[in-house]
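Below are the structure tokens for one structure; questions will follow.
The complex is shown incomplete by one protein chain, all other protein chains being positioned as in the whole.
Letters A and B name the chains as they come in the text, with residue numbers starting at 1 for each one.
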Amino acid sequence: MKLQLTVDRVLILVLCIAAWQFCSMQWGLHWFSSPLKTTNRTIELLGNGDLLYHTAYTAKAALYGFLVGGIPGLLLPFALRRSPVVNAILDPYLAAGYGVPKLALAPLFVLWFGIDLEPKVALVASLVSFLVFFSTMAGVQAVNGQYVNMARVAGASERDIARHIVWPGAIPYAFAGFRIAAPYSIGGAVVGELISSNRGLGYMIQAGATDFDTTTVFVSLFTLTIIVVIINWLVANLERWLLRWRPRTGAGASWVPGA
Amino acid sequence: MTALAKTLPGRRSHARVWIPVGRIVLAIAFFALWEFGSYTMGREWLPTPEATAARIWKLATSGQLARDTLVTFSEATLGMIIGASLGSALPFVLRLSPRLMKALEPFLSAAFGVPKLALAPLFILWLGIGMPTKVVFVASIVFFLMFYNGMAGVLSVDPRLVAMARVAGAKEWIISREIVWNTTMPFLFSGLKIGLPRALSGAVVGEFIAADAGLGWYINNSRSLNDITGVMAGVVVVTILVILVNAALQRTQARKLAWRPVARDMVV
Partner (left out) sequence: MNATATPTLEVRGLSKRFPPRSGQAEAPWILADLSFAVAQNELLTMVGPSGAGKTTLLNIICQVDAATGGEVQFEGQTMRLGNGTLNPGWDCRFGYVTQDDNLLPWRTLIDNVTFPLRVQGKLNDQTMARVTELMKTVNLVGFERYYPHELSGGMRKRASLIRTLAYDPPIILMDEPFGAVDAQTRTQLQQDLLRLWNLGRKTIIFVTHDIGEAIALGDRVLVLSRSPAKVVAEHRINIKRPRDLSNVYKLEGFGDMYETVRKELL
């Protein structure tokens, strides 16, 4: 069974590469590059350190942005939980803020912060913060009232309740937010670089496209894909480890795409 | 008053009065802060609310606002139609071959994570900076969104209902139409609701990279001219547009889903 699956997947991969080669031969290296050229260029760029340099830049922007946006987004719901009135006051503004397309703010950030790391971090942070906030908020609001009552009867303080009941209960929801936010942070960093940058994978894509250097564009795209796959894998495993106590739900619950 | 406000326990009369008051105070504080920031940090860095409003007014009266909005909207709508039709249809087809679905899983998972905007320069290379590029770009965003939602719906089909229908004599086509479609529909609706605002912002962002018209083009063009007021004006217009679209979609959702026990939003 497993063998068939692996064979199927290898088959699909081979088909894709073959199709690529076909397009390349049919319409010219100019438009499509080729599997061979791209592989060679990848090795070349890995060798001279360029690929790693640019990848690290993008990854750095994504990571900083993720932390700067994710941590407040994670903690705020717990603070707001203490004061339902403040929560209600902020509610429509936060919802409106969520509706604002953050990527559209990219030029604004560039004007404000320059073309180095800062605007990308700002962009990613703005994206991630809302995602993580709303996911965690849903978790905090979904806390089982009966557990809270039980804890109160048993003598727990508000602090205890927050730590032992609300927090573990909200973590699965928070992670759902992380799972979506992780690829978004890479995406945000790349968008920032596409608009204005002289470093990073997004820069490589943009520069390559401007120079009609399709090969570099493909190399960067594939590197990007691999990074995203790795990040998704990391987050999924972290979640699985942290949430060992959860019973598995049935149906087809195995889709982890980042949308 | 939002639903959230209504759920507040006890101390009712106090809390309920404070909430709208608090919101108004917050709004005023926001504008005051904006104004203050503009004065302290300089108009070239942060235009005043009045300057921004004046620019929007100027754009509206000159007709440029209407032109650019139309361009962006057309790109979004066209891309949405293409992306949504393909993205919604594919799960129904894939469903017929579980083997193919399993095999494709990691590839689709990887494809999902790639920021579609990273593909934009490639599209520009292939298609130029005209409308087709943005449409393809928006379509790619919407396609993945609807495909993900469609798959979630198709995978959630209750096999017992399918078995029941088979025993009752239903052929495969009827099972698809009756059971798979009805189970998947709420997921697709949810996807469309998220999809339209995303299509709009996608069109705007696509225009940052490649365009000569549209709201996104205006924003980025202003940036390259260091025209902060223009940038601000553009951003405000886009924000208002997206919020309006969101609000409009929020209202149209409830009707078709009356059969569901709780009209809960599928957070997909």
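Keep in mind that, in the parts below, contacts are C-beta pairs under 8 Å (C-beta built on N, C-alpha and C of every residue); 3 or more make two chains touch, one makes a residue touch a chain.
In this text the structure is predicted, and so the values were computed from the model without any measurement.
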{"item": "Among the chains presented, those that the missing one touches", "value": "B"}
{"item": "Per the touch definition above, residue among B:93, B:164 or B:248 touching the missing chain", "value": "B:164"}
{"item": "Option touching the unshown chain, where B:64, B:97 or B:182 are the choices", "value": "B:182"}
{"item": "Hidden partner chain, residues of chain B it touches", "value": "158, 160-161, 163-171, 174, 178-179, 182, 258-261"}
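Note that only the chains that are shown with their structure count from here on.
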{"item": "Sites on chain A touched by chain B in the complex", "value": "4-5, 8-9, 11-13, 31, 84-93, 96, 99-101, 103-108, 110-112, 138, 176, 183-184, 186-188, 190-191, 194-195, 201-202, 205-206, 208-210, 212, 214, 217, 220-221, 224-225, 228-229, 231-232, 251-252, 254-259"}
{"item": "Residue ranges of chain B touching chain A (in the complex, touch as defined)", "value": "2, 4-5, 8-9, 15, 18-19, 22-23, 26, 45, 99-100, 102-115, 117-122, 124-126, 144-145, 148, 151-152, 155-156, 197-198, 200-201, 204-205, 208-209, 216, 219-220, 222-223, 226, 228, 231-232, 235, 238-239, 242-243, 246, 267"}
